[in-house]
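Every protein chain except one is present and positioned as in the full complex.
Letters A, B, C and D mark the chains in the order given here, with residues in each chain numbered from 1 onward.
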Amino acid sequence: MIVRSQPSFQDIIFTVHGSILPRIARRLAAIAVVSVIAILAAQAHPGIFARISTIPFTLIGIALSIFMSFRNNACYARWWEGRQLWGELIISARSFARETSLLPDEDRRALLHSICGFACGLTARLRGEDEIAAIAPWVDIGPATKSPNVTNLVLDRMGRRLLELKQTGVITPIHYAVVAEDMRSFGKVQGACERISTTPVPFAYSLLLHRTALIFCVMLPFALAGSLDWWTLLPVLLTAYTFFGLDALGHELEDPFGVEPNCLPLYAMKRTIERDMLSLLGEEDLPPPLEPHKSVLS
Amino acid sequence: MIVRSQPSFQDIIFTVHGSILPRIARRLAAIAVVSVIAILAAQAHPGIFARISTIPFTLIGIALSIFMSFRNNACYARWWEGRQLWGELIISARSFARETSLLPDEDRRALLHSICGFACGLTARLRGEDEIAAIAPWVDIGPATKSPNVTNLVLDRMGRRLLELKQTGVITPIHYAVVAEDMRSFGKVQGACERISTTPVPFAYSLLLHRTALIFCVMLPFALAGSLDWWTLLPVLLTAYTFFGLDALGHELEDPFGVEPNCLPLYAMKRTIERDMLSLLGEEDLPPPLEPHKSVLS
Amino acid sequence: MIVRSQPSFQDIIFTVHGSILPRIARRLAAIAVVSVIAILAAQAHPGIFARISTIPFTLIGIALSIFMSFRNNACYARWWEGRQLWGELIISARSFARETSLLPDEDRRALLHSICGFACGLTARLRGEDEIAAIAPWVDIGPATKSPNVTNLVLDRMGRRLLELKQTGVITPIHYAVVAEDMRSFGKVQGACERISTTPVPFAYSLLLHRTALIFCVMLPFALAGSLDWWTLLPVLLTAYTFFGLDALGHELEDPFGVEPNCLPLYAMKRTIERDMLSLLGEEDLPPPLEPHKSVLS
Amino acid sequence: MIVRSQPSFQDIIFTVHGSILPRIARRLAAIAVVSVIAILAAQAHPGIFARISTIPFTLIGIALSIFMSFRNNACYARWWEGRQLWGELIISARSFARETSLLPDEDRRALLHSICGFACGLTARLRGEDEIAAIAPWVDIGPATKSPNVTNLVLDRMGRRLLELKQTGVITPIHYAVVAEDMRSFGKVQGACERISTTPVPFAYSLLLHRTALIFCVMLPFALAGSLDWWTLLPVLLTAYTFFGLDALGHELEDPFGVEPNCLPLYAMKRTIERDMLSLLGEEDLPPPLEPHKSVLS
Partner (left out) sequence: MIVRSQPSFQDIIFTVHGSILPRIARRLAAIAVVSVIAILAAQAHPGIFARISTIPFTLIGIALSIFMSFRNNACYARWWEGRQLWGELIISARSFARETSLLPDEDRRALLHSICGFACGLTARLRGEDEIAAIAPWVDIGPATKSPNVTNLVLDRMGRRLLELKQTGVITPIHYAVVAEDMRSFGKVQGACERISTTPVPFAYSLLLHRTALIFCVMLPFALAGSLDWWTLLPVLLTAYTFFGLDALGHELEDPFGVEPNCLPLYAMKRTIERDMLSLLGEEDLPPPLEPHKSVLS
């Protein structure tokens, strides 16, 4: 995630890093080439081009804007829901720690370490890394590596431990019910993150919008070359920059758990949970919070 | 569901499978024929066509885009709600398994198998298949086949079993209340899926938008033929492709539980539940996860 | 509710039933007459009409589309919320039946019959029919007909019965708390349905949009007649059809509990609840589900 | 609130009451004067005005429509949330009455009267009337008039009474927990109503949109006068009516608890609660429901 929110004037002119520009540079270049061809053709055969009406392009362009805004809305909503889920994870972790503060020290330590392990495992799972290795520093999950969902196994063990604490009378049944709500919340966060991660926006939407945007931007210079001559390049490139840029940005937000600059900072949020849990366990030697690298927090 | 999220350049040009193109090919061809007629007519009687203003078409076209975007929003929201409901089913199944982990083995096995039966029955019910046959491998529902809702019957039996466990003291009343929340969640998922499945977007919306889009695309070539000549085909077909495509796609998402390429992968999600439940029961010989066939997960 | 979701080609051309066309036919005819007057006037005084710019009409037309889309969104959201509430009623009824499955037979029968009476009373209340007569087959509410809200009285009696069952020890306090959540849900459904039913979209919105749409459609032919001659009729009628149609449809969805073709099928959903409750009571002689009449489910 | 939902044809032409027209009449008159000036100027200096392009006005007008629709959405959402909150108040009041139906008569009467007092106090608070006087007929709050929030004090006394009932064993702890949820709901309704009432839509939005709309409507006649002559008045006034009307309506809905015609009928809803509570207490002599006065329910 890029931690700056408002671009300064210099940013507007010069920023490339964090911008969507590098990802669409090749497509912009192709459109520029097409524009030059259109301009040269218009200079050679002015009669034909003068007759081309720009009105249908206005119509298609506005329709395209409306549909692209719809897709961007959907992608942004996924990104924001992803952030809300991780926020809920942080909230529930703190609540869990608060509710268990009078448990025997050892039990509590094991449970809060399990939460750290759960957060590490979820991060690894969503980013396609090795779940077992990520969990190992916090929880000893033993040789049960055949499970298709090791992160859920961590949660399962926590739940079993809590049930045992209830059966041995360490926590009352009603207190168990209160704590179970946090457990439910952890499970919900994992399930919902997996849902976002495995279910892309319907492919046919992306394909339809890509195709229309590409054909539109290829056709636009032919419509404008007759009247604008070399000036054609400006509105064509500005339009292409906006459409391709929003399209590429929507794609980046569609999977909010990736490692691209605009994705969510899972590592930093995982570290926040670790610091919160260790601090509530009374430890003073906390791992440092993650710092943004070139304004990007991963 | 198509598991690819971002089309590559080759996809944009060549992909047909997963695209909405095959479903609207006939309508596009019809519009092309109408366009050719309009062009020939314009060449024969240039005087008449030169006078046709394209402005009303911009107006109608933009209005149509706005209303079509509204319908697409509604259809996409149904699709995404369907996915969220199945996500909740997965989450609640795991939570249920966690909460029952200290039950006697046989009771727990019967309950988790019932969840698998419930997921299979719901899949069959939503896809118009044989519910009883789908449930049979997991639960023996006996000869009670007169019930109008066999899937709900599975849930009802689970609930009755839990109440008996409570009455015999195997689980405490408060623990029962915690588990009852998962049961409520299962019931909610079924009811909400049935709601989406049986309640289409108001027919008059679809009809109104279909009619307006069709008349618009039939009239458009007559407005452009006067000035664009044979180039008329390009903007007309691009417009028709976008409008008909979004319309067809909206229709595909409207019933998210169908078997078309962009529908939700109920079979794969059902299998995820089966694998999770069996793995949490300690079994190691799990059925394999469903793999996408030609990028489509069913 | 019209049970077909996607119009076929024949539907697009010929369907009248279920379409919004009959409701707006008179207004469309009026606009056609105005258009003819405009065309004849333009033929008589071509000089004046040639000067009329169509640009302000594009502006007003697009603004109108945006505002009408906003009202349609609000109306559709009411319709869908109404459907969700009835879905919740079905879900909670099943959940209630599940939670009470170990009650003494007579008590359970009385409670589930009360749910049927509640659903019947709510249907009658929302459709302006006789609540007491609708409830009578299921619950004997006695001569207490002075109550301003008989449907709520059914719920109140159920609640009182449950409290008595708790006081006599038939159900434990915690089980009572679980069941009370379903009772709360029933009350919420009734209150929210009454809210939608008694609170229309602000009258000034409907009036403002009606007025603007009408004036716009009356003025449009005068702007186009100069250049389009008799062709004026086509875009004018298409525009009027779209605007008046969406307006009439929005109005039909605004009160989702009415008896017009696009309203919600309260009778059919009430029957679903009756069938579910009777089936869960073990009865085999269920009333048949409601079938759509000419594709309309009421 | 205006209780009619769909304007008839006569309404569309003649209705003034309930319409937004009176509130914007002065602004419309000013725009008409400006238009006449523009027309006369165009007749005097036709050369200058013929050159003015209307295209930038289309651009600004559409942008303005989009942004105004955004503000209207926000205002309508506030109005509807206000209505939902009062609906929740009605629902929770009935639920509270149901849950307390086996309490000793005197205790129950005091509690339900407190709910009436709470509803009256909240109405007075939101409409800037005397809270203490409004509450007095139902609850004796004593000389504790120094409290900054008398309505919350009513709730606080109810909560204290319930706690005492729990401590003396009249209600069980678990039953207390069930009833506490209704109490929480009352508190939530008050807090959320205060939030809507004290937090307007950001002032800068209203100011920006007002300014743009005003400047736009003042400039529009100068753009059209050159080509439309006296006809200029029609599109200019229609545009101004739509923009100013939506702006004024948005403002009316922004504070849904006011006393303007399109605001929510707090008095009528308060009366509904009073009637429900008294009827559930077994009283037969209920205050009459509020009737709309000239179609307006206050």
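FYI, a residue touches a chain if its C-beta (ideal position, glycine included) is under 8 Å from a C-beta of that chain, and two chains touch if they have at least 3 such contacts.
Keep in mind that this is a model prediction, so the values were computed, not measured.
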Where the missing chain makes contact, among the chains that are shown: A, D
Which residue of D:29, D:55 or D:133 touches the chain not shown here: D:55
Options D:3, D:180 or D:290, residue touching the unrepresented chain: D:180
Absent-chain interface as seen on chain A, which is shown: 1-7, 11-12, 15, 18-20, 54-55, 57-58, 61-62, 64-66, 69, 72-73, 76, 79-80, 83-84, 87-88, 90-91, 94-95, 97-99, 101-102, 172, 174-175, 177-178, 181, 220, 224, 227-229, 231, 234-235, 238-239, 241-243, 245-246, 249, 252-253, 261-262, 264, 275-276, 279-280, 284, 286, 289, 295
Positions on chain D where the hidden chain makes contact: 51-53, 55-60, 62-64, 66-67, 69-70, 74, 146-149, 152, 155-156, 159-160, 163-164, 166-167, 173-174, 176-177, 180, 183-184, 187-188, 190-192, 194-195, 199-208, 210-212, 214-216, 219, 251, 254-255
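Quick note on the criterion: only the chains that are shown with their structure count from here on.
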Interchain centroid distance [CA atoms averaged], chain C/chain D, Å: 23
Multi-chain contact residues (two or more partners), chain D: none
Touching pairs among all chains present in the structure: A-B, B-C, C-D
